[in-house]
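One protein chain is absent from this view; the other protein chains keep their places.
Coming up: chain A.
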Amino acid sequence: MQNEPLVQIKHLSKRFGRKVILHDVSLTLPMGHIVGLIGPNGAGKTTLMKIMIGLLNGTTGQVILAGKNVTAQQHQFIQESAGALIESPALYPFLTGWQHLQLYGSAAESQTIVDTMGMASYIQRRARDYSLGMKQKLGIAMALVKRPRLVILDEPMNGLDPQSVQAFRQLIQHLAQAGTTFLISSHQISELEKILDDVIVIDQGQVLLQASLAQIRQDRPTEIVVKTTDDRRARQLLLTRQVTLVAGADVRFQPTAYGQLNDILRILVNANLPILTVHESQPDLETTVLTLLTHHEEENNYD
């Protein structure tokens, strides 16, 4: 059951007039997974999320949640089993945080989420007096208070302090272990990487990548970084010997043959360049995503 998809999106497209926002998007969200939706501004992330929760209709294609089609007119699953924070937290300034939670959940559920998210000190204050971070936490709490099966969060870490981000990560992981499926969009990729199971990269309305984080890590090329007392000279020396280096200021290469490291180190030692350290390095998710987006942009420009 754990890996059965809760969400299936099939060939979804969305146009506003002549502008194509989403183009033939197909993806799945396995049950109990934390899925990151990553892409630049204007990539179509928020539109995709709005269609998933029935706020918008797609122009073509299907959104299937727990086996049932979701449209703006027909979204019973969303009503009963989904929570969302789309764009900024939607709050009534004249209600307190506690009253907001009571609009969506019982007193017991509200108390649990208040305690878990550490909101007790200000939950009885009116929302008009909240800081950005407090509003954001309340928005997240409102999405989670009913213990939904599917939670969609658009930029949930905006305005959160480091302690709150950590508490948020722990809460999400705890709920995911209990079976809740999360789709989280964020520009804070390094923070997302700490909790994600799967990654979806989207740009200009197209899905560029959907894979598990484990798969991405496995596919990332391992690089070897050699630190010397004069990296600039070391790079020049290696380049004249036809060694292929990764672009940048440091001495970094992707090993292609067994013993290649020995050859490189020998060149440096023979040139009397002191070697300080040698270590393995893997590009992080942020670098992988940025590389992917850059390639996509270059392809589009070339076309």
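Following the convention adopted for this analysis, contacts are C-beta pairs under 8 Å (C-beta built on N, C-alpha and C of every residue); 3 or more make two chains touch, one makes a residue touch a chain; residues count from 1.
By definition in this document, contacts and distances are computed from a predicted model.
Participant: One chain is missing here; what is its name in UniProt, given the choices "NADH-quinone oxidoreductase subunit K", "ABC transporter permease", "DNA metabolism protein" or "L-serine dehydratase"?
Facilitator: "ABC transporter permease"
Participant: In the complete assembly, which of A:Leu6, A:Leu27, A:Ala66 or A:Ala82 touches the absent chain?
Facilitator: Once the missing chain is taken into account, the touching residue is A:Ala82.
Participant: For the chain left out of this view, which of A:Ile53, A:Ile200 or A:Val289 touches it?
Facilitator: Considering all chains, including the one not shown, the answer is A:Ile53.
Participant: List every residue of chain A that touches the chain not included in the displayed model.
Facilitator: So the residues of chain A touching the missing chain come out as 50, 53-56, 73-76, 78-79, 82, 84, 86-88, 90-95, 99, 102-104, 142.
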